[in-house]
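Sending over a structure as structure tokens; questions will come in a sec.
As you look at this complex, bear in mind that one protein chain is not there, while each of the others sits in place.
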Amino acid sequence: MAKIEEQKAMETGKKLNGIIDCDVHPHPKSYQVIQSYMSEPWKSRFNAQTGLRGMYDNPIHVNRLDSVTPDGGYPCSDPEFTRKQLLDEYGINYAILLPRAFVSRYSNPDFAAAIAAAFNDWLAADWLDNNNDDGRYKGSITVAPQNPQAAAREIERWAGHPHFVQVMMDSGSTAPYGQQQFHPIYEACEKHGLPIAFHPGTEGVGINQSHVAGYPTTYMEWHTCLPLSAQAHLVSFITEGVFEKFPRLKLVMVEGGSAWLPSLLWRLDSEWKPLREEVPWVKKRPSEYIKEHVRLTSQPIESPDDPKHLLMNFEMMDAKNILMFSTDYPHWDFDSPTRSFPKMPEDLKRRIFFENAKELYNLE
Amino acid sequence: MDDAITLKSENFRNEARTGVIDCDVHNAVPSIQALFPYLEDRWRDYVVEHGIKSLEPNYYPRGTPLSARPGSELPNGHPPGSNLDVLRQQALDPWNVQYAILNCLYGVQMIHNEDWAAAMARAVNDWQNAEWLEKEPRLRASIVVASQNPEQAAEEIHRLGEHPGFVQVLLMVHSEMPYGKKHYWPIYEAAQQYGLPIGIHAGGVTGYPTMPVGWPSYYLEDYVSQSQAFQSQIVSLVSEGVFKKFPQLRVVLIESGFTWLPSLMWRFDKNWKGLRREVPWVNRLPSEIIKEHIRLTIQPLDESPKPEHLLETIEQIRSEDMLLFSTDYPHWHFDKNEEALPAKLPPRLEKKILSENARSVYRF
């Protein structure tokens, strides 16, 4: 075990296994909690009864059935129970928290921004500033892409907070995120050294484009195709030259799958060769931007029958430098830290489970 | 023309003697007037009165390097691929092609008037028969249908289903809704009746975003993102049970790329295990259904800088039956003919790709 973990273990009396979980979803105890941080006119417009996305609801259960809190509360709504069921159970050093406000689906940009802000206030109060003595919870600043200037102001409001480590947007969107209209968000991220993370869930919902041709019929189709929007945003980021314009910016693709990355980059590299005059600001082969700027979280890790195929894929995508472990707790497709990966060389495992995220988020 | 190619392997040499099957060659309509002899009076009058100059789609913008292989441009300004002699010299002779399948891309799927679209499709097919199939025995063609109205599309399949020159029904990957939906089933029913596979080619309807998150800024993004649309169509076709309902049906993805297939199958299988109750007619692994019913043409090759990656990806597909040789003439993906195939293919597989796999899908 590395030295840091030994130290931590001594301080906290808990065993840490060198794991950073890059996708954990805290949930408010009730939507009234969120409402309490809002002011009018949005406060009374926010529907505190339901937080539903409206369509493509999971046909089984959206949360692990065993994640309901001991007092019957919403899964992952109690920092203490999550600490016990997730962090201590697996010896997780840090959990990166991504609340799901699903704000990109709203037509009114001010309303979306108000909900995002309220989620940030709640996350800071209930998970980061309090109930976080061991500092293992790290948060994401939720922003609404509808008004990028307002999003940048929301980033300013939290920048410098010791436990907010990145900015997050829903990947369901009306336009590819590399486009210039969104650049104020990335400018603020870069200025404060915060990675920008995209997380799926609002695809084809509310004002957002569907991620497939038309609208799929079932949740299974909708969910299976979620990586497509991650792929599109990544293509857009590279093609629009976002990393040339913001050379210190980091992009995190959360829960969008990962095994597709090599194939997409081969395609992008191949087509960039004849077409690069169209995008002269893309100065090097598209795949060369990845190691420096892009990270992918692992869950739900693709699971081929033959685990060797996954290891091949790790090699192709340079998982050693870009893949970051995540569980997606408390959701139904949770990846167990001990059971979801095939046997790997120790150093590769350490990079994926710990080092890559530690370096990205400047954790110790 | 034998000396025009550098033969790549022993196997290819053999195959070049018996003839390869090129599953994607594009014959272009030289001008809308060329269709007039085959267009019903009412619609000819409509086209003339409205001053419609062309329905040539913008899938391959003129002047873009991808759009025309050097030497395929025609001196009279007609689009590449519109002259039979040139096509013979450039696409059929060098490869010693036994059969080449014509996929005529003309914008009939972009027309919002269903009746006019169906009339244009009929005209294109009759023109293909008279100007191409009857003049060149090595050619076969896909039946162009206006998918806007599946009933009418099925009628067109019935009209030509017995014709030995037509070996496939052509759909475009961008559609108004996912192709698995029952709306489209009349097309599949008719195609199965005549033993015709459904070819799905890049391109499609207008007015629907071409990326999973809205409209791209650049052609590079548009072209690269076609592969996401193919993925969503496969997920829909399998999930909706199209292959359960039409067990003899085959679908050929054309100009789709194929390196994304393993990652999609891994994710799809994993999701199905938990969500199968939503689609009980999918009563075996989605990847098994895909391997049985889906075929893919090899151009464009999304090639990794490391050639072994492409071979590993082919190994991950775990089927030798799925890939079909194509050049995508006159579109430009490779400089030298031997680059049309992945380097260092195992000889047996190369043989299957060059002709055997196509023979088992198409009724030659």
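In order of appearance the chains are A and B, and numbering begins at 1 in each one.
Everything that follows uses one rule, which is that a residue touches a chain if its C-beta (ideal position, glycine included) is under 8 Å from a C-beta of that chain, and two chains touch if they have at least 3 such contacts.
We take it that contacts and distances are computed from a predicted model.
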{"item": "Listed names \"Rieske (2Fe-2S) protein\", \"Carbon monoxide dehydrogenase large subunit apoprotein\", \"Indolepyruvate oxidoreductase subunit beta\" or \"Electron transfer flavoprotein subunit alpha\", with the criterion being the UniProt name of the chain not displayed", "value": "\"Rieske (2Fe-2S) protein\""}
{"item": "Touching the absent chain when the full complex is considered, from A:126, A:221, A:240 or A:333", "value": "A:333"}
{"item": "Per the touch definition above, residue among B:57, B:165 or B:274 touching the missing chain", "value": "B:274"}
{"item": "Sole contact to the chain not displayed, among B:158, B:182 or B:363", "value": "B:182"}
{"item": "Hidden-chain contact residue, picked from the options B:244, B:291 or B:318", "value": "B:244"}
{"item": "Interface with the unshown chain - residue positions in subunit B", "value": "182, 241, 244-245, 272-278, 280-281, 283"}
{"item": "Subunit A residues that touch the omitted chain in the full complex", "value": "60-61, 64-66, 332-336, 338-340"}
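Going forward, only the chains that are shown with their structure count from here on.
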{"item": "Centroid distance [mean C-alpha coordinates] between subunit B and subunit A, Å", "value": "36"}
{"item": "Subunit A-touching residues of subunit B, taken from the complex the two chains share", "value": "64-66, 173-181, 204, 208-209, 211-221, 223-225, 227-229, 231-233, 235-236, 239-240, 257, 259-260, 262-272, 274-279, 300-305, 309-310, 312-313, 315-316, 332-333"}
{"item": "Residue ranges of subunit A in contact with subunit B within the complex", "value": "58-60, 171-179, 203, 208-221, 223-225, 227-229, 231-233, 235-236, 239-240, 257, 259-260, 262-264, 266-272, 274-276, 278-279, 300, 302-304, 309-310, 312-313, 316, 332-333"}
